[in-house]
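Take a look at chain A:
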Amino acid sequence: MMKRVINVCAAAALALAAQTPGAGAGTAWEGVLAEAKGQTVYWNAWAGDERINAYIAWVGEEMRRRHGVEVVHVKVADTAEVVTRVLAEKVAGTAEGGSVDLVWINGENFAAMRDNGLLFGPFVEGLPNFALVDVEGKPSTTVDFTIPTEGLEAPWGMAKFNFIHDSARAPEMPATMAALVDWTAARPGRFAYPAPPDFLGSTFLKQALVELTPDPGKLQQPVTGDPAFETATAPLWAYLDALHPHLWRGGQAFPASGPAQRQLLDDGEVDVTLSFYPSEAASFIANGLLPDSARVHVFASGTIGNTHFVAIPFNASAKAGAQAVANFLISPEAQARKQNIEIWGDDTVLAVERLDEPGRALFAALPRGPATLSPEELGPTLLEPHPSWMTRIEAEWLRRYSR
Partner candidate 1 sequence: MAEALQPLGRDAPKAGFPARGLLGWVPALTLATFLLPICVGLLGTWLPAFGYLPAIGGAAFSLEPWRALFASPGFERMLALTITSGFLSTAIAFCLTIWFVAACHETRLFAALRRLMTPLLAVPHVAVAIGLAFLLAPSGFFFRLAAPWLTGSEIPPDLAILPDPYGLALALGLVVKEVPFLLLITIGALDQVGAKQRLATARGLGYGPIAAWMKTVLPAVYPQIRLPVYAVLAYALSVVDMAMVLGPGTPPTLAVQILRWFNDPDLSMRFAASAGACLQLGLVVLGIALWHGFECIAIHQARAASFAGRRGGSGKVQARAAGLAMAVVVALGLGGIAVMAVWSVARRWRFPDAWPSAWSLETWSRHLDGVAISGWTTLGLGLAAAGLAVALTLGCLESEQRVGRRPTHRALWLLYLPLLVPQIAFLFGAQVLAFRLGWAGTWAAVVWSHLLFTLPYAFLALADPYRALDERLLRTARCLGASPARVFWRIKLPLLLRPVLISFAVAFSVSVAQYLPTLFIGAGRVATLTTEAVALSSGADRRVLGVYTFLQAALPLAIFALAIGLPGRLRPFGPAREAGK
Partner candidate 2 sequence: MTGALRLQGVSLSLVGRNLFQRLDLVAEPGQTVTVMGPSGCGKSSLLAYICGTLDRAFVATGSVLIGDSDVTGLPPERRGIGIIFQDDLLFPHLSVAENLAFGLPASLRGRKARLGRIEAALADAGLSGFGDRDPATLSGGQRARVALLRTLLSEPRALLLDEPFAKLDIGLRTRIRAFVFDHVRDYGLPALLVTHDPADAEAAAGQVITLAPAGNDDPEEAAAWTPTSPSPVRLP
């Protein structure tokens, strides 16, 4: 611990670094850190956002400085590529010395890796900073899309579905999914959602499903069969059939991804884009990616939220280094920096009120923009349905609308 303290310069960082994490883990953890020193961690992470890339680069610098761990950001267009690669390694019998040490993951990709035995662990309980995570208040930090993480992936950030609209062109937004149909009918061609299986497009479908299905409770269980699926989703398809004619391009084409739709909003082709990070709008404005008139909108009845994680493949070359990174990612300093809208704007997984004084001060000092909503304004968080629903819905969506 002392070694780390000496190396740190900033006063806030000083205080934070000295924070003593979970007792008892000390000796084992120091072994991990000792092993990590000198390792190079190939961190495969989606690279579609420059701010996130810059944040990851900062993590790399801190890891080198604090623990002598090199972090290489392997830029990924689609996390599923990483699943493919680890799978190819397993096919080829590479049980050690794999190419991926750490992967940014959640949901279906996590389920796929877990089910195919592609993950290392459980390791999360061994991370000292995991004790600071708000596992009670934020249940999705240990249940990823209804699947228990079982210590195979460490929580990193919180996501909550929201709309970003150009208030100069669309000042009023609908309050529910049902109202959205009338809203789009009144302004044809100005709304769109990315084509599933893009995760924002899929989340839009899930949001609609949760609001429209007769018995939302059933969504927390795996799909039980075709009749159950049809009963639960019939209102969704009726809804989409009504919505699509009013969409951008008459619902004949869909934006390729969330960021692509963000570009369409900036270009003025649509008035709304979808987002998973409530602070994203503010940082888009700050970075010149959206007009100043962009605002965040959520439904008063709540929107879907989830957690994103980092996991370590079964054949990672630098498992100790990867754990060291995963632990640093949930340190108050790293989390507060991540939540800063000028840096990234991704909500913390930590229980801020349970942190010590310097830790709380870090979060209290974070700036807010006109497009930032307070936690109260963001409304309740709805739970993700079981992944089996998503798989079925995506397939059904493709069958109905991609032909």
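The set was built so that all candidates are chains of the complex that A comes from, given by their letters.
Following the convention adopted for this analysis, a contact is a pair of C-beta atoms (placed from the backbone, for glycine too) under 8 Å apart; a residue touches a chain by one contact, two chains touch by 3 or more; residues count from 1.
This is a predicted model, so every value here is computed, not measured.
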Chain A in this complex - touching candidate among 1 or 2: 1
For the complex, which residues does chain A have touching candidate 1? 42, 44, 46-50, 53-54, 57, 72, 74-85, 87-94, 97, 99-100, 107-109, 111-112, 116, 169, 188-189, 195, 197, 248-250, 252-254, 256-257, 259-260, 262-264, 266-269, 288-289, 291, 391, 395, 398-403
